[in-house]
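A single protein chain has been omitted; all remaining protein chains appear in their positions.
Chain nomenclature is as follows: A and B, assigned in order of appearance, with residue numbering initiated at 1 for each chain independently.
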Amino acid sequence: MDAGAATQPLPVTDFSRAHAFASGELVREAGGGDLDAFEELVRRLQRRVYGFAFQHLRDPHEAQDLTQEIFVKLFRNLGRYDSERPFEPWFWKLATNATINYRRKRVPLPSEPGEEAADPGATPQAHDPALIEALAQLDPSYRVPVLLHYYADLSLEQVAAALSLSVPAVKSRLHRARGVLRNSLADAEELGQP
Amino acid sequence: MISCPRVRVLLEAYADGDLAADDAARVRAHLSTCADCRRQHDQAVSLPFRLRALSSPAPRASLVGDVMRAVGAERAGYRRSWTLLVPEAVLAAFILWYLSGFDGLSSIASGVFGDLLSLGSGSLPHLPPVDVVLLVALIALVVVAAFHLSILVRLAAPRPAHE
Partner (left out) sequence: MSELRRRPWAWLVLIGVLAVAGIFLAVVDISMGGKWPTPFAEAMVGPTLVQQDSGKAVTLRFDRNRVGEKILFAPPFAGFDPISPYQALRAFLTNGAGLILLALAALVAFPTRARSAVERLEARHGAEIALGAGIVMVLLTLAATTLLRFTLLFLGVVPLVLLVALVAALFGVACISLAIGRLIHRRLGLATAHPLVAALAGALVVFDLAVIPYAGVFALAAVAMAGLGLAVVTRFGSSGGWTFVDLNF
């Protein structure tokens, strides 16, 4: 499998421009069965969704798989989207569902940093390997809200809608997750890892 | 005096400004004295920024194409699955007609019901007369129905049909 265009990491700040992406018209057309509109929607969403999937799974092939699954699920459920409500929270709720239910196709790669460096074309140099490592150790039910809020830039209300939790519950989960991450990072520092 | 472990637990809420005023004052007082906890506090504050700064590679160029292919395959599969009902209906109608009305059917039905009731009693069920044509038709129907079912299962599967 080729590494494709996987050399230039995309900083999250680029996503703020993408906030205007999913116009209601496009979503309505895609939901009506217009395949070209759906393709355009996929094109606009793919970076963000793939980024989220990649941070969650840390494997480019699995992330591609999960991204594809999310988009197929989007296609199947677009007919049920109520255009009165905002698209983003509904979409991320769907994506979160698919992520939580995702079953890995391959045996998960061992999460030692040495193994990742063995395949230089596939994963870029991580700017923050300690945080990546700590995230990988985090329980998925904590990792997903962290990624939704800090990486995909969803508001607390949107995260709460995506996870079917109350806002205080999301806050407490985020606090706890950050505490765990902080402890992992502190332990890693003590052991002298970069 | 508030203890270090207690402060550590409250650090995230303190960093977000979510603590009540008196708790926050106590944490602030502790942080001014304890260097370890101050270090932890710096970590807690910087963590959201580090999380936001995480970078991901771009997806493969073929991603959009793969998705559209999977979606197209699903639509085609859905249309195909309905057309399979035609040969099934034909075979089923033929079998029904061949069994000449309800006599054969009722004997099969009563036999099946008897199977249900006599779970494990072991008595041999009553059989309608066997016939090669009927056997072939039944086998054909089973094969077509099984194939049809596999298509429907793949349509409903969470993963896209096209790998």
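Here is the rule we use: contacts are C-beta pairs under 8 Å (C-beta built on N, C-alpha and C of every residue); 3 or more make two chains touch, one makes a residue touch a chain.
Just so you know, these numbers come straight off a predicted model, no measurement behind them.
Within the whole complex, the absent chain has one touching residue among B:4, B:25, B:61 or B:157, and that is B:157.
Along chain A, the points of touch with the absent chain fall at residues 73, 75-80, 97, 101, 103-105, 107. Panel shows chain B; residues 78, 81-82, 85, 88, 92, 95, 108, 111-112, 115-116, 118-120, 124-125, 127, 130, 134-135, 138-139, 141-142, 145-146, 148-149, 152-153, 155-159 of it touch the chain omitted from the view.
We adopt the following convention: only the chains that are shown with their structure count from here on.
Per-chain CA centroids place chain A at a distance of 19 Å from chain B.
Chain B contributes residues 8-9, 11-13, 16, 18, 40, 43-44, 47-48, 50-64, 66-68, 70-72, 74, 158-160 to its touches with chain A in the complex.
Residue ranges of chain A in contact with chain B, taken from their complex: 2, 4-12, 35, 38-39, 42-43, 46-47, 50-52, 54-55, 60, 63-65, 67-69, 71-73, 75-76, 98, 101, 123-124, 127-128, 131-132, 146, 150-151, 153, 171, 174-176, 178-179, 181-182, 185-186.
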